[in-house]
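My questions all concern the structure below.
Note that one protein chain is taken out, while the other chains of the complex remain in position.
Labels run A, B and C following the written order; every chain starts at residue 1.
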Amino acid sequence: MLKIIFFAQTRELVDCDSVDITFEAKLSQLENIRQLLVTRGDKWDLALQREKLLVAVNQTMSPWDTLINDGDEIAFFPPVTGG
Amino acid sequence: MLKIIFFAQTRELVDCDSVDITFEAKLSQLENIRQLLVTRGDKWDLALQREKLLVAVNQTMSPWDTLINDGDEIAFFPPVTGG
Amino acid sequence: MINIQKDDFDIAALYQQLNHSQLNPNGYGAIVTFVGKVRDFNQQQHIGSMTLEHYPGMTEKSLSDIVEQAKARWPIGDPIIIHRVGELAPGDQIVYIGVVSAHRKAAFEACEFLIDYLKIKAPFWKKEQTENGTHWVDAKETDTTAATRWEKAK
Partner (left out) sequence: MINIQKDDFDIAALYQQLNHSQLNPNGYGAIVTFVGKVRDFNQQQHIGSMTLEHYPGMTEKSLSDIVEQAKARWPIGDPIIIHRVGELAPGDQIVYIGVVSAHRKAAFEACEFLIDYLKIKAPFWKKEQTENGTHWVDAKETDTTAATRWEKAK
């Protein structure tokens, strides 16, 4: 199982806090997961455009070529604006 | 009249807080004043060596070529160490 | 110490803690603190209030990581980072960063490093309520520039 979480604009656009998806070998790359989520609808497609989208794997910001394993927690969110 | 003040090591070496000296035309350069004070004795000579000695004219740190006028307040002291 | 909290913080209590929690309190002659507050204007718009969202767990992890980087780079004691979340009003305190060191240059640099990296690495997001409606705050190019400067300076 992969736990997918969304924050800020991204969360509001997909209107969803998190989804669990079953891990499969074909999801071993972040980009595959993004493409799977994008098929959920126009809002998902819009929210998950790679431009201005950040991703954290297991709570660490990660590049798009990061390999994914079963059990990982993956979060999508816009550039951060704290401080 | 010129008011001459000493601080920190300089004050301790000459063992004097301040002296008033009569202004004369030949004292119109800082260096002349220093040389006049140096003649007061060995301690004064030691304390007023230009190396590591700073001088303020009317409460502003000033270079040695500053011109002096009657009524000025002149202070001699070592490099500052506050903060 | 790293704390993410809804409540306001007391800079006097944090200063005491920063000074006294160190192994050798009197070895630290320089204390630099940064406080960030909600301004009443941002990009020409009047701010009514602001909501701060974060990613619990990752927030603490990313800040711990930044603190470790700072401690590896400068001879500093244990810093304190407090960041508020939830609803805030103009004038409210948002973030506190306190750093102690034997020398001021290290304290200044480490404190600025911590806030610069927090700004681009820690998962917080601001949403502003203005007279023209509600919107998420855009990330600033200048924040990326500020953090990148530390990479060059290594």
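Here is the rule we go by: a contact is a pair of C-beta atoms (placed from the backbone, for glycine too) under 8 Å apart; a residue touches a chain by one contact, two chains touch by 3 or more.
What you see is a predicted model, and the numbers here were worked out from it, not measured in a lab.
Asker: Can you list the shown chains that the omitted chain is in contact with?
Answerer: Taking every chain of the complex into account, the missing one touches B, C.
Asker: Could you pull out which residues of subunit C are in touch with the chain that's been left out?
Answerer: 10-12, 15, 19, 25-41, 90-91, 102, 104-105, 107-108, 111-112, 115, 146
Asker: Kindly note down the residues of subunit B that lie in touch with the hidden chain.
Answerer: 5, 7-9, 56, 59-61, 75, 77-83
Everything that follows uses one rule, which is that only the chains that are shown with their structure count from here on.
Asker: As a quick test, compute the distance in whole Å between the mean CA positions of subunit A and subunit B.
Answerer: Subunit A and subunit B have C-alpha centres separated by 73 Å.
Asker: Report, in whole Å, the distance between the mean C-alpha point of subunit B and the mean C-alpha point of subunit C.
Answerer: Here subunit B and subunit C have centroids separated by 48 Å.
Asker: Would you pick out the residues of subunit B that each touch at least 2 other chains?
Answerer: If we look for residues of subunit B contacting two or more partner chains, we find none.
Asker: What are the residue numbers in subunit C that touch two or more other chains?
Answerer: Expected reply: no residues.
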